[in-house]
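Here is the structure we will look at.
Only a single protein chain was left out; the remaining protein chains are all shown in position.
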Amino acid sequence: MAVNPTHLVERLVSQRVTLLLKDTRQLTGKLMGVDEHMNLVLDETDETTAEMSRHLGRVVLRGSNVVTLHSPQGTLTKPT
Amino acid sequence: MAVNPTHLVERLVSQRVTLLLKDTRQLTGKLMGVDEHMNLVLDETDETTAEMSRHLGRVVLRGSNVVTLHSPQGTLTKPT
Amino acid sequence: MAVNPTHLVERLVSQRVTLLLKDTRQLTGKLMGVDEHMNLVLDETDETTAEMSRHLGRVVLRGSNVVTLHSPQGTLTKPT
Amino acid sequence: MAVNPTHLVERLVSQRVTLLLKDTRQLTGKLMGVDEHMNLVLDETDETTAEMSRHLGRVVLRGSNVVTLHSPQGTLTKPT
Amino acid sequence: MAVNPTHLVERLVSQRVTLLLKDTRQLTGKLMGVDEHMNLVLDETDETTAEMSRHLGRVVLRGSNVVTLHSPQGTLTKPT
Amino acid sequence: MAVNPTHLVERLVSQRVTLLLKDTRQLTGKLMGVDEHMNLVLDETDETTAEMSRHLGRVVLRGSNVVTLHSPQGTLTKPT
Partner (left out) sequence: MAVNPTHLVERLVSQRVTLLLKDTRQLTGKLMGVDEHMNLVLDETDETTAEMSRHLGRVVLRGSNVVTLHSPQGTLTKPT
């Protein structure tokens, strides 16, 4: 059974996720919301770049900057 | 309960926010308005780059340049 | 009361504004007009880059190149 | 008989595929789903760059970052 | 009275204009036509880059490459 | 008689073609299909970059990455 990408992201709300962005930054936080442009809201977000990491708290992210979304543990709960 | 990204930004009007832009500049100011393209109006804005910082006052920002929006204190008031 | 970004730009017509462009150029001139793509007309425009500055006179600017618009004095008249 | 690109990707669901991305990263995983924007869901995904490789598990990928999709073995099962 | 950017360009037909392009090239020629995408036709066009200049004659230019359009003398005739 | 670009590509199905991509990679393979976004399916594909070449087999390519399509022999059969 095929998994729709947008539906999967919606079902990940309340889980921690890691986002890789086009500018090579990496954000890890608790997914709080998503819309049809894959704009995202994250809570308790940490930003990591090649040089540093810092705490950003709640973040709104424009979807056009996202490359991939995955679990910080390397495995996302597979919704059924 | 999922948080819609655009609605969250609208509810942040009158709070101070920090914007990270695609050209790596960072703007911090009081959010005065937003539209459906995530074009933004900021008041009392400070611009910070790797080399310098300066005061810009009121700024209109095209939404396509935004990567992330977060609180300058690292925590955004979570609207309920 | 929230400020709509496009309406703010329209109300700035006849004021001097500074534009920061994606290619890092900076234009300062008197705003003469704007359309729904944020294409702009400026009068008495000066262009400044890291290397030089020059007078361009009346300029038509494609909106897709704009990052931010602010007052050259660092404060825009806040329309009410 | 011509092969429609989107239909081919849909029929590859449950096969392992390799994706080359615009930022030069390479992802290999089991294709779990795809939508009309070529957003993709991969399972058991490995990421490889010029410098490193790592296991990401389940990944949601925005389609706009994809350059090519091919079989990790260099041959995709040709659906008939 | 506000000046519409597209209408201004249309009224500049038959005048000489200078275009600055995203790839930093500069074109100066007589404006012969424009469409709704700001695609342009120039006559007697000279191209100037940091390294060289050359005569191109009549040129069709895709509007998405344009940053600014101004008068080669630094002042555009202000249509009334 | 003018040749429509998309119709030409459709008529090239089953011929070998060479694609030059925006990231400077070059793909040569047998064209198996194309859609309205110029997404393409190639069979028996070889990828060549400045540093290396390798066999990829069947490839799905997103059309937005294509610069040009031509015959690997330097001449495409001209459909009539």
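As written, the chain order gives the labels A, B, C, D, E and F, with residue 1 at the start of each chain.
Operating definition for what follows: a residue touches a chain if its C-beta (ideal position, glycine included) is under 8 Å from a C-beta of that chain, and two chains touch if they have at least 3 such contacts.
This one's a predicted model, so the numbers in the text were calculated from it and none came from an experiment.
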Task: Hidden partner interface residues of chain F, rising order - done: 2-6, 8-9, 22, 24, 38, 63-64, 66-71, 73-76, 78
Task: Interface with the unshown chain - residue positions in chain E - done: 10, 13, 21, 23, 25, 27, 32-35, 39-41, 43, 45, 54-62, 64-65
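FYI, only the chains that are shown with their structure count from here on.
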Task: Joint neighbours of chain D and chain B, given as chain labels - done: A
- [ ] Indicate whether more than half of the residue numbers at the chain A-chain B interface occur in both copies; give same if so and different if not.
- [x] different
TODO: Please work out the Cα centroid separation of chain B and chain C, and write it as a whole number of Å.
DONE: 19
Open item on the list: If a residue has to touch 2 or more other chains to count, which residues of chain C qualify?
Closed with: 64
TODO: May I ask you to sort the chain touch graph into line, ring, star, complete or other?
DONE: line
Task: Interchain pairs in contact, sorted by label - done: A-B, A-D, B-C, C-E, D-F
